[in-house]
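Removed from the display is one protein chain of the complex; every other protein chain stays in position.
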Amino acid sequence: MNINDFKSNDEITWCPGCGDFGILNSLKKALVTLGKEPKDILLVSGIGQAAKLPHYIKCNCFNGLHGRALPAAAGAKIANRSLTVIITTGDGDCYGEGGNHLIHNIRRNLDITVIVHNNQIYGLTKGQASPTTDLGYKTKVQTNGVILEPMHALEMAITLGCGFVSRGYSKDSDHLAWLIGEGIKHKGFSLIEVLQPCVTYNKKNTYEWYSQRVYKIDSNSYNPGDKAAAFQKAGEWGDKIPTGVIYRQDGESYEDRSGLNNIPPLVEEKIENIDLSACLKELS
Amino acid sequence: MNINDFKSNDEITWCPGCGDFGILNSLKKALVTLGKEPKDILLVSGIGQAAKLPHYIKCNCFNGLHGRALPAAAGAKIANRSLTVIITTGDGDCYGEGGNHLIHNIRRNLDITVIVHNNQIYGLTKGQASPTTDLGYKTKVQTNGVILEPMHALEMAITLGCGFVSRGYSKDSDHLAWLIGEGIKHKGFSLIEVLQPCVTYNKKNTYEWYSQRVYKIDSNSYNPGDKAAAFQKAGEWGDKIPTGVIYRQDGESYEDRSGLNNIPPLVEEKIENIDLSACLKELS
Amino acid sequence: MGELTIKIAGEAGQGTQTIGTALCAMFKKLGRYIFANQDYMSRVRGGNNFFQLRICDKPVQALKAKADILIALDKKSVDLHRAVITERGIIILDKAKFGIADDEKIFFDVPFYRMAQDSGGSDIYINTVCCGVIAGLTGAGFERLEEVIQEAFAGKEEGISGKNVSAARAGYDFAKNNFKDEKFRQVPGPAKETLLMNANEAIALGAIKAGCKFYSAYPMTPSTSIMDTISRFSGKFNIVVEQAEDEIAAVNMIIGASFAGARSMAATSGGGFALMVEGVSLSGMTETPIVIVEAQRPAPATGFPTRTEQADLDFVIHAGHGEFAKAVYSPGTIEEAFYLTLKAFNLAEKYQIPVFIMTDQHLADSLRNIEPLDLNKVGVQRYIISKEDSAKLSGYKRYVLTPSGISPRAVPGWINDVVYADSDEHTEEGHITEDAALRVKMVEKRFYKKMAGLVQEIEKPTVFNLEKADTVLLGFGSTYGVMQEACETFADGSLGFVHLAQVWPFPVTELSLLLKGKKNIISVENNAAGQLGKLLMREAGIKVSCSVLRYDGRPFDLEYLLERIKELKG
Partner (left out) sequence: MGELTIKIAGEAGQGTQTIGTALCAMFKKLGRYIFANQDYMSRVRGGNNFFQLRICDKPVQALKAKADILIALDKKSVDLHRAVITERGIIILDKAKFGIADDEKIFFDVPFYRMAQDSGGSDIYINTVCCGVIAGLTGAGFERLEEVIQEAFAGKEEGISGKNVSAARAGYDFAKNNFKDEKFRQVPGPAKETLLMNANEAIALGAIKAGCKFYSAYPMTPSTSIMDTISRFSGKFNIVVEQAEDEIAAVNMIIGASFAGARSMAATSGGGFALMVEGVSLSGMTETPIVIVEAQRPAPATGFPTRTEQADLDFVIHAGHGEFAKAVYSPGTIEEAFYLTLKAFNLAEKYQIPVFIMTDQHLADSLRNIEPLDLNKVGVQRYIISKEDSAKLSGYKRYVLTPSGISPRAVPGWINDVVYADSDEHTEEGHITEDAALRVKMVEKRFYKKMAGLVQEIEKPTVFNLEKADTVLLGFGSTYGVMQEACETFADGSLGFVHLAQVWPFPVTELSLLLKGKKNIISVENNAAGQLGKLLMREAGIKVSCSVLRYDGRPFDLEYLLERIKELKG
């Protein structure tokens, strides 16, 4: 596999300079390293700028409803566990409209990887506050500035038992590619939140703003298996913003516990001649 | 005010012995102590056994849709901030169907109090797993036992910035009444999760099971303002289950930040003769 | 001898359902035909529920308003139900326990509380005592009841079964000794080899047989027993049943699973369906087959959670923003529920659309003993590119334009190309487009062409007595049985009916033919608006003369319908 194997012919409609380009490139790199064919990978998304990504890469794509990427992905993974399932979603898509699915899919712990393009704004709908917009940021709707506490999604994910919680930066291409690769390798629900500048509507959290603040977690001194430390780390925001794997904990996946791993993928089941006689006997 | 002032004439339809009775009594006690009239209190609920509670007490009641108590309560509080707004909801209602509203109303931080009747089961629909059902518990749907990690709602609430996070036990009547009172007094979103035995459908987490495990947090040695300690405490489950105020942190409420506190309740606004001329000038 | 209606009434939790199902099993062993319906409250204890079974020597499909025998498990039941007892009827009750002193002719006093204590040592044995009483009263034979008990308690704790047998025996003997009249006598009938089930079980079995591999739902009465039944057998057939966090998740999960190639289903009731409506539109746009059961209950909002209504017809056929093809089945019987579920999966896959099975609480919860299902009547037809063919494919376009509107559907991972599915308006490849001309083609594909195909495959309406009838009843869904029995009471054949087991696409051609020249068409609907009558007007330009409606949350009973018809038939 090389980068060209993942080339899509679809025209990219993001604004020039958008942080989404960086994520697209890192994802492609990660997939090259993964070594799987495009046909064995499924990208699932909702609606938003972030959610357009699956069109811009050659993999299977299910571009569903705003906020509903996760359940569609969960269903697809259950139906065919041999697919590598990756979700590309926005801060609005995943944390706003889709918040309930995030909570419960972390609990479900299917072996899927979620990449949240966090531009701290609703990009596609032209600049309203998202759940991660900083306090005080003004928009056409939040005319006096945002008054809701930004959502601490990474901390939340840790409390819910997510076994892979991480943050990347769209400009940090190789690091992000590595992070995505680690997320895919993790057997269970992996959350990768990516700092993604929106050059058009987020005039605060710009490339400059992020670049001044992000740092890579030192993998020698930091133990991502330490939950208490992870809470601490996940909570850092402001002058210093950590990137890297914040929390990591192996555990049984849905596929393990449900028994899916002991049978062929559901989609391979023969269904033409199912015999009901035993059920009928049991029922009557 | 005394207990009889809160007496409703509606027939109670809970099973004899249900933990919900204890919560009803504690709530009444708390309201007596609060000293407000029934007409100045609004109970909001969704659907479930827990959600029937507002009918069994004399207060204003909005018994809405399954999972949607919180947004209805938020709307009512915004419209009339002089009402004391209390939500009675179940583990399914609040954490399952209503999960997204929980997350975002914690962020919204209106001065409302949420009492989650946590019987770790769907009672009204006859015994399916809820988001808090213990791993391995078998039901008609979860025939091989629950395989999803139970939801750690209290820990989650802390990460989202909830300023009052607590747990009560429906059998511990005075303690629960006190807890509810504290929750109401807290200026902001207060979460009170109550261990509530379902004598009909939860054959594991019974009165006996809970009574053997619950203990009251020692208010001398425990500092509910310490977030790290609170995570620890909120995470305790198993042989020992803490009850009491787990996390407490004052902060600005929605009413403060939105400016609602600087104007009369919206419902008092005169609307008969609104003058648009300034808007028209500005627009054209 | 003739037919008999037994009603068991009591508080929730007292075992009305336990008694009822045991009696159903007993009478089935006797070879009698049974129709049993349930009336219960949205609570787990207390209140007043009942289970009513009608027993006959020929198939029965509807309930009657009046019972011949009322088993009253508490005093309240005596008061609540005494008005609906037939002239010859009796009330079985425990006068001592209920503190009733009056000696009324209608009472058959059975000290079942005391007998339960005596024979089993606990009040819970009153259920079995009552069953024994019925066995005695009706001459159903003690050995049949004993068999039922043994089957029910097989594998349970030692001794339980024995105690139940003694309790039953006590009841049986009591009846034999104290009730000398033979008026309720039931003789062996031909229905031994039947299947006793309700429509929810039939739907679950239909789904299993159709190859449903993924089921997701959020519990909601009266749909939940579909999930229970599929769960019960899921291990046997490698089916995953996943309880969703909400109905939105359920519908999107089944869409995802179906996109990946697995046949998938969800079930819910009106309020849960309301939350799925956006997903329905997604299924239409992405052309992903799904099957959804909408088990109606009285609404709006929470309504009557445990009762019945047919008021979601308009809501379901118009569900989802935008225009796209869909199909809506409305089975009238338990058998139809089974066969149409199978068809629903085939049709959904063939047209790559959402297909709905619209039922209601009455159909979902009512039991009947039906003739053995023909397991080969509806075969599984697949409409995906087989794994074999997949290997040979290249240049795949998910939404390639074809004359039928149907594009070959590939399973991701099976073909060498990739599959793009999209909720935006899209190109043949499945990428987002803004093109006006393409939009027109895609609307025609998803809507006009597929609807044209679906119209060719509409389930034929069931007709009865149409040639002779001067008055024709028109119904859909659960009213089938009551319409049929109503027509049968008119020996002169002057009443006929047309029953629609499919309401969308609407069977315009069929109905135009069938109803041609009929002056008196009466729609029979469990709703307040007469929605079916209006739909008939909109689609076929045919006007009903009137509608017989019921919207109190209760199903039609035979007497209710007959009374209205007699008024209207003149």
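When the chains are written out, they are named A, B and C in that same order, and each has its own residue count from 1.
In this section, a contact is a pair of C-beta atoms (placed from the backbone, for glycine too) under 8 Å apart; a residue touches a chain by one contact, two chains touch by 3 or more.
Quick caveat, the model's predicted, so the values are computed rather than measured.
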{"item": "Among C:Arg88, C:Lys156, C:His321 or C:Lys377, residue touching the chain not depicted", "value": "C:His321"}
{"item": "Sole residue of C:Gly171, C:Gly211, C:Gly261 or C:Pro305 that reaches the chain not shown, by the stated touch rule", "value": "C:Pro305"}
{"item": "Residue in contact with the excluded chain [from C:Glu147, C:Asp424, C:Asp470 or C:Glu559]", "value": "C:Asp424"}
{"item": "Residues from subunit C at the interface with the omitted partner, ascending", "value": "41-42, 47, 248, 269-271, 273-275, 277-278, 281-282, 284-286, 296, 298-305, 307, 309, 311-312, 314-315, 318-324, 423-425, 432, 434, 436-437, 439-440, 443-444, 446-448, 527-529, 534-535, 537-539, 541, 543, 551-554"}
{"item": "Residue numbers in subunit A that touch the chain omitted from display", "value": "13-16, 47, 49, 64-67, 96-97, 99, 122-126, 128-129, 131, 140-144, 200-201"}
{"item": "Chain not shown, touching residues in subunit B", "value": "9-10, 13, 38-40, 42, 44, 47, 52, 54-55, 58-65, 68, 70-80, 82-83, 100-101, 103-104, 258, 260, 263, 266-267, 269, 271-274, 276-280, 283-284"}
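The rule is short, and it goes like this: only the chains that are shown with their structure count from here on.
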{"item": "Distance from subunit C to subunit A - Cα centre to Cα centre, in angstrom", "value": "41"}
{"item": "Averaged-CA centre spacing for the pair subunit C and subunit B, given as whole angstrom", "value": "37"}
{"item": "Residues of subunit A engaged with two or more neighbouring chains", "value": "100, 103-104, 258"}
{"item": "Where subunit C touches two or more other chains, by residue", "value": "245-246"}
